[in-house]
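Removed from the display is one protein chain of the complex; every other protein chain stays in position.
Presenting subunit A:
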């Protein structure tokens, strides 16, 4: 852990450098100071940090505006309250004189000057109620590495804070015998090595991001192209639909007048009956199939519910002495013990299978009866009568009969066997074909419209800066945590999968992109969100929790070379937070920026005791 922490600190220091506009290598740290108690000091507890110019030089390198306060060779004025003038002997003497703590840059004597500490009138003697420190912390020179500030609360507490102060100088008083050796050489070396790797990784992440942007652009163009072609296709489809509608009208008109010679002609009572019977039979069959489906679904639900209750009974906590729960368990036990009625019966199901097969398979061929009926129908009689007539007469008769028939049909005396209002089976092939052509064309058109809308929506939706998540949409990253595997799919959903098997739990479906302010650690490999605004995806409406809300997840994204889930937390019951690394949020140049990874300036500030 120690080395991990140490590297974190190094990173931090890097930012200090960045902040001061210097190159990323430590340079000279100004006048040399020694951090040892004044050897001549009679009172052991009074520490004076001997130094060539100022009693202590905490800020000379990095904060020239503050360093000037320590330059005066005779007296010191508190930074925020210059009216308070102290002799130099009161600098770093482990007693807090300045209301802003500026007289103790090297000790913890003023560490209580913080709004987080309780204060009494004695602390307010000079300050009033506005208590804050003028300095960001104890300055660690960290020669061989990068200078940094350590919170004053950590100075001389007997613990080597190598995470921040690799030279161990914050434990200069060696309280309780603690000796913090200077580890800056080693830590600095490791840091530089890792930093190099990080830079490399960042460069690579940047390239990956570029690729993703390119890919996203390509995908976007695809969508745009598709939108264009869809426009043309829709025009075509619309024309086609119109054309086919006209065609259908024509076909129907023609068919209406045609006296049926076709095999499907059905008129008369028997024909009507057979038509109705067939229709009815089909309806019943359909209904049976549907009811059966519903039954199966319900049976599945009952089984699932019984499983839930079984688990409930096994896992509930009787200690809660909750009568409601106990009653529920008792009711369940009674229910479970009772006769459940007939078990699913295979023979019965086979019967149902048979029944729901088509009539033909059951040996009932409606066509047979239809053709038989046809022979007996009036039309057939007429036609057979026709055959005995001479051709000219026959043509006359035919024409007149058709007119008569049309008249009769129109007046409602005869059944209209060819109109669309009757069952499709009784339509003529031509009409059927026309219909299906039209339906297909309409379906095509609807699909095109739908596709158009979804593509338009897709283009308009927020997929991150430069549309980058378009390239990742639907891609998933998983990690193991405890007994679960957690999966996050970009712009899609989050899922919890038990390792021991069992159903997956939806932890939310994507609803929107957000920006969240974070303040998290970054490890030595650069994993972590750092501090600042980060892109996040909000997932809601996942599986409902027992005694809780629907599951939801906030996925916060940080920069990483490869996609990985860093952390998963249940912040409160069924409200999850995932921290995920992805190259998609790295700055294009591959260094720092809003992409996180803690390399930006904002990744630092949290470490200072201000």
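Keep this in mind: a residue touches a chain if its C-beta (ideal position, glycine included) is under 8 Å from a C-beta of that chain, and two chains touch if they have at least 3 such contacts; residues count from 1.
What we mean here is this: contacts and distances are computed from a predicted model.
> There's a gap in the complex where one chain should be. From "Sorting nexin 7", "Molecular chaperone MKKS", "alpha-glucosidase" or "Enoyl-CoA hydratase", what does UniProt name that chain?
The missing chain's protein name, per its UniProt entry, is "alpha-glucosidase".
> Please pick, from A:444, A:492 or A:521, the residue that touches the omitted chain in the full complex.
Considering the complete complex, A:521 is the one touching the chain left out.
> Pick out which of A:242, A:280, A:327 or A:429 touches the chain that's been left out of the picture.
Going through A:242, A:280, A:327 or A:429 one by one, A:327 is the residue touching the chain not shown.
> Tell me which residue among A:175, A:336 or A:511 touches the hidden chain in the full complex.
Reading the full complex, the residue touching the unseen chain is A:175.
> From the listed residues A:73, A:122 or A:460, report the one that touches the chain absent from this view.
Per the contact definition at the top, the residue touching the missing chain is A:122.
> Determine which one of A:109, A:248, A:463 or A:489 touches the chain that has been left out.
Considering all chains, including the one not shown, the answer is A:109.
> In the complete complex, the non-displayed chain touches which residues of subunit A?
Interface residues of subunit A facing the absent chain: 1-2, 42-46, 93-95, 97, 108-109, 111-112, 114-122, 125, 151, 153-154, 156-159, 175-176, 291, 294-295, 298, 302, 305, 317-325, 327-328, 331-332, 335, 341, 481-483, 499, 519, 521, 547-548, 567, 569-573, 606, 609.
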